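For this depiction, one protein chain was excluded, whereas all remaining protein chains were kept in their positions.
Per-chain residue numbering starts at 1, and chain names A and B are given in the order in which the chains are listed.
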Amino acid sequence: MAVPLSYSIRNLWQRRLTTILTVSGMALVVFVFAAILMMAEGLQKTLVDTGSYDNVVVFRKGSTSEVMSSIERKQASIVEMLPQVAIDHNGRRLLAKEVVVLISLQKQGDEKASAHSNVVVRGVEENSIPLRPQVKMVSGRMFRMGSSEIIVGNSIAKGFKGVGLQGTLNWGMRTWTVVGVFDAGNTGFSSEIWGDVDQVMQAFRRPVYSSVIFKLQNLAEFPASKGAIETDPRLTLEAKRETRYYLDQSEMMAKFLRILGLSLTIIFSIGAIIGAMITMYSAVANRIGEIGTMRALGFHRRNILAAFLAESLLLGFIGGSVGLFFASFMQFITVSTVNFQTFSELAFKFTLTGPIILQAMSFSLVMGLIGGLLPAFRASRMNIVEALRAA
Amino acid sequence: MAEQKQNIVEIRHLYKAYHRGSLVVPVLYDITFDIVAGEFLALMGPSGSGKTTLLNLLAGIDKADEGSIRVGDMDITALSETELAHWRANHVGFIFQFYNLIPVLKAIENVELPLHLTSLSKKERRDHAEMALRMVGLDHRMDHYPKELSGGEQQRVAIARAIVTDPTILVADEPTGDLDRVSAEEILAMMERLNAEMGKTIIMVTHDPRAAQRAKILRHLDKGYLTDDDSQNPL
Partner (left out) sequence: MMILKILFRNAFHNKLRSGLTILGIAVAILAFGLLRTVISSWYAGVEAASTSRLVTRNAISIIFTLPISYNEKIRQIEGVKMVSYGNWFGGVYINEKNFFPNFCVEPRTYLEIYPEFVLSPAEKKTFLADRKGFVAGRKLAAKYGWKIGDAVTLKGTIYPGNWDFVLRGIYKGRDDTTDETQFYFHWDYLNETIKKASSQMAGQVGFYMIAITRPDLAADVALAVDKTFKNSLAETLTETEKAFNQGFIAMSGAIVTAIQMVSFVVIIIIMAVVANTMAMTTRERIGDYAIMKTLGFGGRDITVLIFGESLVITLAGCLTGMILTFPAAAAFGHALETFFPIFIVSTETLYLDVLAAILIGCLAAIIPTRQAIRIGIADGLRRIG
């Protein structure tokens, strides 16, 4: 760079107020951009992490979530006999038949009676636990099979009224006691309540299962098991890898967030670019004399162009850094919302990843580039004599 | 004796007009003259006479419509804009009426600025700049910004900047125009020294007769024409 970078940096510092305002505009845009991407990322990551790559979920064909799916006992037994199902060292088949329903619970903190959410109650078997290595008890204990005891994911214990340890819930004309709280990390299970599948089926009078989950003996055997399930005329079922299954459940909402977020961001970014343009045009106008002087001294047009572009790129860089800085604090926030697709409660965190940082920074630099391009051209194309005269 | 003095600048049949839309306003008509190496020339004339235009053409920051200008061995009228920029960086030192220092750069950085166009290292640049500032007696103020310096000091920094690349010619456009009498004297004395002791060729445009007095040769322009050829300074 022929014109020293300190020239560009110091000029930004000289017009501090303008620089701060322009940078703030860009930072805001980058913040919104990053936050949206972080939200969509957090949503998808939570759901994808909910599944294990070596687990297979079997559900009724055409249903978009476990709540809508129903598998009769007969059909479940057929799936149970599949050769691809893993068998542990005790000879136990690593397969579980589960039932999933939604119950309406009142959220913590909101006084309005209408602040409800639909929480997943999952009836599980003993085999369900080894299939979900992410799940760990953090307080209390596991419920006893055959009883009206339940355990609750920690997002639910925290976010909803009356469902902490020792809390009780009433449904199906029975009282259920929370005997334990579990942590499933940042996965969907943390937003669930678990109980004995037979008890749950009885209480809700649902004589059918919602899904069957099993672990693959061998990862490569997924296509074979999928084929076996889907082509069997006795079954009206579909199979997916657990990770894929949960990823699909995030699609509608992730897509919504991305479209809404990105279109708003683009509109805001136009505003930020205009702000940068005004700032840079004004900067050029105030330094006509300097530009003439530098050209007289022998600096080329392209050197002048580079110097002013450097200034606007710096604006973009600083704006991007500030925006990302504040966006990173969003990682402490947990979003509690209903997944549009499954209609059930899901808690997830804003998640910042390397690619998001890169995208946000590039976006910011591009804003700086576009905003500064025309003014930089104007600066470089000045006539030396006229510029000196105007000084 | 009779040391054949070299012509450092040769101007032949220079013609320049300004174009405002469809209006053509000639400013210089058929200018022809030479400048010898080591000369201290003052160009005088009423406002609108074209003296600044002539200076601009000499310095390569404007292009003539017709005619040729040779500086050193270079016909600068044949150079492209990029080549001219490169040429200016190596052969011309500028001294402006309003100093034209970059406000956000310190004195030393202002003097260093033209050196960024050379291939000198950072240390070499710094050394050259310090030397130039020392020559104008301002090395103790090298870390000051222009707004912290008086008019006279700023012009001295500008002079340091003008000589730091050891240019072929120094052009000065009303160098004392914005200075009080004392500072003006200082600057003119400095320019005289540069000319006498370092053999710098200086072409100065001025309408201040006191400034013109310090030059060795005087030329007059009026309405675009050189009026008196080769007249020696009546000092």
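In the analysis below, contacts are C-beta pairs under 8 Å (C-beta built on N, C-alpha and C of every residue); 3 or more make two chains touch, one makes a residue touch a chain.
This one's a predicted model, so the numbers in the text were calculated from it and none came from an experiment.
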| message | Given that one chain is not shown, what are the shown chains it touches? | response | A
| Contact with the hidden chain (one of A:60, A:122 or A:349) | A:60
| request: Just name the one of A:48, A:102, A:288 or A:324 that touches the chain not displayed here. | output: A:102
| query | Of A:8, A:117 or A:225, which one is in contact with the hidden chain? | reply | A:117
| note | Where A:336, A:351 or A:364 are the choices, the one touching the absent chain is A:336
| message | Which parts of subunit A face the unshown chain closely enough to count as touching? | response | 17-18, 21-22, 24-25, 28, 32, 35, 60-64, 67-68, 101-104, 107, 110, 112-118, 171-173, 204-205, 207, 236, 256-257, 259-260, 263-264, 267-268, 270-271, 274-275, 277-278, 281-282, 335-338, 340, 343, 345
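What we mean here is this: only the chains that are shown with their structure count from here on.
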| query | Using CA atom averages as chain centres, what separation in Å is found between subunit A and subunit B? | reply | 65
| field | List of subunit A residues in touch with subunit B within their complex | value | 2-4, 6-7, 10-11, 13-14, 289-290, 292-301, 384-385, 388, 391
| said: List the residues on subunit B that touch subunit A in their complex, please. | reply: 56, 59, 61-62, 81-82, 85-90, 92, 94, 96, 98, 100, 102-105, 109, 113-114, 116-117, 161
